[in-house]
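All protein chains but one are shown at their positions in the complex.
Residue numbering begins at 1 within each chain, and the chains themselves are lettered A, B and C in the order written.
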Amino acid sequence: MYSVAGVELKNPTVLAAGVLGTTGASMLRVIENGAGGVVTKSVGPSPVFGHANPSMVALECGYINAMGLPNPSYLEFGAEIKKVKNGQKIGENSAVISSIFGGNAKEFVTVAKHLEKFKPDAFELNLSCPHAEGYGAAIGSNPCQVEEITKAVKDEVNIPVWVKLTPNVSDIGKIGKAAESGGADAVVAINTIKGMVIDIKSGWPVLGNRSGGLSGPMIKPIAVKCVYDLFETVSIPVIGVGGISNAEDAIEMILAGAAAVQIGSAVYDEISVFEKVNRGIEDYLNENGYSSVEEIIGLSHKLK
Amino acid sequence: MYSVAGVELKNPTVLAAGVLGTTGASMLRVIENGAGGVVTKSVGPSPVFGHANPSMVALECGYINAMGLPNPSYLEFGAEIKKVKNGQKIGENSAVISSIFGGNAKEFVTVAKHLEKFKPDAFELNLSCPHAEGYGAAIGSNPCQVEEITKAVKDEVNIPVWVKLTPNVSDIGKIGKAAESGGADAVVAINTIKGMVIDIKSGWPVLGNRSGGLSGPMIKPIAVKCVYDLFETVSIPVIGVGGISNAEDAIEMILAGAAAVQIGSAVYDEISVFEKVNRGIEDYLNENGYSSVEEIIGLSHKLK
Amino acid sequence: MACDCSKKEKGKKDIPKNAKIIKTENASISGKKTIYFDISFENPMPGNFCMVWIRGIDEIPLGCSYENGVTFQVVGDATAALDKLKTGDTVGIRGPYGRPFTLPDSNENILIVAGGIGAAPLGPLADFAFENETHVTTVLGARTENDLIFEDRFDRCGKLYITTDDGTKGEKGFVTDVLKRLNLAEYDRIYVCGPEIMMKNVFAICDAKGAIDKTEFSIERYFKCGVGVCGACCIDESGLRVCKDGPVFPGNMLKSTEFGKYGRDASGKKITF
Partner (left out) sequence: MACDCSKKEKGKKDIPKNAKIIKTENASISGKKTIYFDISFENPMPGNFCMVWIRGIDEIPLGCSYENGVTFQVVGDATAALDKLKTGDTVGIRGPYGRPFTLPDSNENILIVAGGIGAAPLGPLADFAFENETHVTTVLGARTENDLIFEDRFDRCGKLYITTDDGTKGEKGFVTDVLKRLNLAEYDRIYVCGPEIMMKNVFAICDAKGAIDKTEFSIERYFKCGVGVCGACCIDESGLRVCKDGPVFPGNMLKSTEFGKYGRDASGKKITF
């Protein structure tokens, strides 16, 4: 067991929000493939069908997506959380983190209070989706709103609250600080980065939503920098996400300061990426004479 | 000839600032390789030796650098501008854009007024370097400062002023607007994106400056999105830069709204990239029945 | 399973390719249509699908019914827009995607069960069988004679049973009526595609006759990404993705799943059939 920000993870690799997190069964499959925890897709106050397709395409060194936060609303989603909580093999307890979103503090609280009944291990506040008007990054780039929403949710729930941050700001440390002031138990960095791809043959931007968020290998150096900066700025744990597809990537993120990592797009190549990353982290620890992940969290900061 | 924001370019491909722009001879070589214009390295009020090496390394799909704005100061640099202005073959007139930086409006003006004597075709204000404390992006993410500095330089010089923007902000359109209000003749987007790479064997961040700016293919979708957003927001020309290494990339940027493109990192593979890109743009125009680049600038905006 | 579920190389760009329509033709009298592109899919396998992007409208999954073509019926916005396109118009296509049908050997005896537009991904399988001289029996069903597609394609490669709901062609009734009569022990493989309610009944019959282990069903779910990442198309209880682990599944992998019971809409909400 591996404890991060009040959540007991089976290991430090966690499924990122919005990826294979629509159904309980899908998340159970990810857990069977080695994930120490899963974050559900982001669920909001009312049903959303999402943007028109294409909603995700593969690029040379990453992906771009604009799903548009499709979700059946919090009223429908409890059953999926329950399924993944209860469906695990006995003795195997991968954590279930419920990602939620709303347009303001009140909506966040409504969603959180209802879903808490289904016993997720923590909430992750999506204050970072780059392509949902009035939600996500639209709110998450304003420190005051981040603090207010975090505080509002913290005040109303009894499980840990993680806050997921957008890299589309001048100073992510400032936003992290706001989350911390609001009482966040951890910050999660990063969500996708605003981008656009145009098909030059037709002239059309490729996504249904025209622009979207970048993920995958191409964003890793940006994520590492954000995690590094947050580690210097906040005292709560930082969870690293963005471009991790193998153990080396995960270790780099941990050295930068991540207490755990999330993996999203890499399931494109193989769902078993979690298993592979965990094994690789173990090997690295053994080869370098460390006895636990904790010993290397933020190690790069000490080398000067 | 191809006219953009008051500057006569030989063609729409321009060498980006900080790349092969230290000496007049080097820029002349780039012009021989097909560039329609060159931007000099960014020159400031006093000599700077730059960050310790490593200052640039190649990544899987791009580059990270933290040069630290090395330059011999404006007092030394005039001769290089003069050399590239005067060293061109007769009849060949690639434009020379002088990139300058300072910590405040006064410094910018001092540098600009002195260098104007050496007859550059325009200034490009570096309000976007991500790894120079007190300079570049540190100023360039504040719309008020951007407007003030742009206005101050515009008031004092008689050549066009381009303003180069950082993508490390929540809303680049807002910064573009500020530059436009200050009187900018064009905006240039984007400078590099903050990032970090850690060597997991040693735990050390790879650059002498620990973190740096990302360039190359990996940042292209971010640059395209910034150019697209700026095209919607400002009425002055937008010059696109970031990850262009072939004609397709350049065309994508032009469709997004770029009136011209700058190319930096791609010289890593071949200095003749300018020639290659120009030829490719010509072919595209011919194949698709267009008679000039102007016809396709921002075309994607019309497809809805 | 020997099949290659993911055809794409790691890290390879895969955005929709611009495809010009070079021919459109009616596939059924009622107006189901086949459109052919100026570019072919790369190594399409029977059962693969592609994502067709009707720009400004939507991108939808369609079976690869020809090397360079798709066959569809109009059911809503995207298919209606596609239906209006003419020779010379362009769409974006990506794929082929997904796990295809297992190819039969030439000495095998196979049964194809196709309902309505579900015949689309089975057409290339019939073509393969024809060229390979595999012995084929097809049960092809539709609502009326006017809705039938690919009759010739199935006919030329073996025995063809036709059923229509209204009896305008072939036998009046459902494909299941024929299926019930057939001796399934004669077939090495059974391939099924059609409306889920039909496939549910086919499944039940095959199961009852002890033939489920030789079946493969091509199923549909709402696709968003189409490439196995978003999770929109996952089925209960296996959690398998229809877009990447499917759309073709061996019958035994569909036991005790949501198959035949419910699916999900674009929001992820359950929709009972």
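Brief remarks on what is shown
Going forward, a contact is a pair of C-beta atoms (placed from the backbone, for glycine too) under 8 Å apart; a residue touches a chain by one contact, two chains touch by 3 or more.
What you see is a predicted model, and the numbers here were worked out from it, not measured in a lab.
Every shown chain that the unseen chain touches in the whole complex is listed here: A, B. Considering the full assembly, B:P72 is the residue among B:G6, B:P72 or B:G183 that touches the omitted chain.
Here one chain is not drawn; of B:V14, B:I100 or B:V197, the residue touching it is B:V197. Only one residue in the set B:V57, B:V157, B:L285 or B:L303 touches the chain that does not appear here, and it is B:V57. Mapped onto chain A, the footprint of the missing chain covers residues 303-304.
In the full complex, chain B touches the hidden chain at residues 18-30, 41, 47-50, 52-61, 63, 65, 67, 70-73, 76-77, 197, 199, 201-202, 204, 206, 208, 217, 264-265, 267-269.
Quick note on the criterion: only the chains that are shown with their structure count from here on.
Shared contacts of chain A and chain C, meaning chains that touch the two of them, come down to B. Chain centres computed from CA atoms place B at the largest separation from chain C. A separation of 35 Å divides the Cα centre of chain A from that of chain C.
Averaged C-alpha coordinates give centres for chain B and chain C that are 51 Å from one another. Chain A and chain B have CA centres that are 34 Å apart.
Taken residue by residue, chain B touches two or more other chains at 303, whereas all remaining positions touch fewer.
Residue positions 55-56 of chain C each touch two or more of the other chains.
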